[in-house]
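Only one protein chain is missing; all other protein chains are in place.
So that you can tell them apart, the chains are marked A and B in the order they are listed, and the count of residues begins at 1 in each.
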Amino acid sequence: MIINHPILGPRDAAEFVYLGDAALINRPDGMTASVETFHDYLYLRDNPAGEHRELWYHEQGDRSWLVVTRNTVTHEITKVELARDVARAQGRSK
Amino acid sequence: MAEIKLKPLTALGHDLPVTEALGPWTLTERFDVALASLAPRRGRLDEVRAAAARAGIPMSAPARAELGATFGAFWMTPDMWMVEAPFATHEDIRPALLAVFGDAASITEQTDAWVRFDLAGPELERLMERLSNFDLAPAPEGAATRTVIEHMGCYLIKRSAQAITLYGPRSSARSLHHALTVAAASLA
Partner (left out) sequence: MTQVNRIAGGQIDRSQTLRFTFDGIPYQGHPGDTLASALLANGVRLMGRSFKYHRPRGVIAAGSEEPNALVELRTGARLEPNTRATVVELWDGLVANSQNRWPSLRFDALAINDRFNSFFTAGFYYKTFMWPAAFWEKVYEPIIRRAAGLGSLSHLEDPDAYDKGFLHCDLLVIGAGPAGLMAALTAGRAGLRVILADEDYALGGRLNAETFEVGGQAGSDWAAGVVAEVSALPNVRVMRRTTVYGAFDHGIYGAVERVSDHLAEPLPGKVRQTAWKIYSRRAILAGGATERPIAFENNDRPGVMLAGALRAYANRWGVAAGQRVAVFTNNDDGLRSATDLQAKGVDVVAVIDSREGGELLPGIRHLRGAEVVDSQGRLGLTGITVRDARGRTEVIRVDALGVSGGWNPNVNLLSHHRSHPTWREDIAAFVPGTGGPVGLVAVGAAAGAFSTHAALASAARAAAQVVSDLGGKASYDLPQAEDAPVAISPLWFVHSGKGRAWIDPQNDVTIKDVKLAHQENMISVEHLKRYTTLGMATDQGKTGNVIGLAVMAELTGRSIPETGTTVYRPPYTPVALGALAGRSRGKEFKPFRLTPSHKWAEEQGAVFVEVGMWLRTQWVPRQGETEWRQSVDREVLATRKSVGICDVTTLGKIDIQGTDAAAFLDRVYANTFSTLPVGRCRYGLMLREDGMVYDDGTTARMGPNEFVMTTTTANAVLVYRNLEFARQVLWPDMDVQIISTTEAWAQYSVAGPNARKLLQKIVDQDISDAAFPYMGAGEITVGGLRARLFRISFSGELAYEIAVPTRYGDALIRALVEAGREWDAVVYGTEALGVMRVEKGHVAGNELNGTSTALNMGLGKMVSRKKDAIGVKLSGREVLVAEDGLRLVGVKPVNPAHPLTAGSHLLKIGATPVVEHDDGWLTSMVYSPHLGHHIALAYLKNGAARIGERMRAVNLLARTDIEVDIVSPHFIDPEGERLRG
């Protein structure tokens, strides 16, 4: 597969490490969230046949974490974003 | 002060850098370039750019390397550059950069983390296509990328049509050297 890196352009997926569902961005706050909330965050995943947003790490590249929108049926990749941009847009800060 | 004087060795274990011929190409282990990573602290990029410009440190565009009068640099990540400088003037590079950037940037000594091989000769893409998935031939001068060579994460910089620099993990210097020599032999 080829991942069209938002900064570096097309790169071989072999340079990346796959993590999984981009929902992992939304880590609950450890001081306020319940164990149940953390459990759901960590263990519950959708497994769609079709469009899927997922986290990839360019370990053998510029070390950016990316959010890749990929069709799990066709492998078509329709969108690639820097995960830090996505995280900030979702309200994550520090 | 202890009366001890430690003597450095190159990554390949030589006292002095060695240049060797690999078919039509030459390979030189460089032992005269200091390295440090330069990462602007959050919100201080402009400050760092201004200081760098004053000091003659090029902060290259993404996926690019640049050479200045004394300093060179290549882009590593969206918020980090690797600065190169000659041993002759900047063997102890970190204090020199701290003097330029103060607390506006995080600076980490990297000289010894890498082995540097300079390769020169015609049609280097013939050699590199055996080793790296980077499309060297059409890449512009100054292209800089991280790439995998026989499982080793390396930085590859295209200095010119007939010269490239490879920075590989220092501990794997022998393995990287071996990969380059056998690939060259299969093309000779």
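Keep this in mind: a contact is a pair of C-beta atoms (placed from the backbone, for glycine too) under 8 Å apart; a residue touches a chain by one contact, two chains touch by 3 or more.
Only a predicted model underlies this, so the values are computations on that prediction, with no experimental measurement involved.
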Touching residue (missing chain; options A:Ile7, A:Val68 or A:Ala83): A:Ala83
Going by the contact rule already stated, which one of A:Arg27, A:Arg45 or A:Lys79 would touch the omitted chain in the full complex? A:Arg27
Give me the chain B residues in contact with the hidden chain, please. 1-11, 13, 37, 39, 41-43, 79-80, 92, 103, 106, 108-114, 129-135, 137-138, 150-152, 169-176, 178-179, 182-183, 185-186, 188
For chain A, which positions touch the chain that isn't shown here? 1-2, 10, 12, 17, 19, 24-25, 27-31, 33, 35, 38-39, 42, 55, 57, 59, 63-65, 75-77, 82-84, 87-88, 92-94
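Definition applied: only the chains that are shown with their structure count from here on.
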Please compute the C-alpha centroid of chain A, do the same for chain B, then give the distance between them in whole Å. 31
How about chain A: which of its residues touch chain B in the complex? 7-8, 12, 14-15, 59-64, 82
Spell out the part of chain B that touches chain A in their complex, as residue ranges. 62-63, 75-78, 133, 145-148, 153
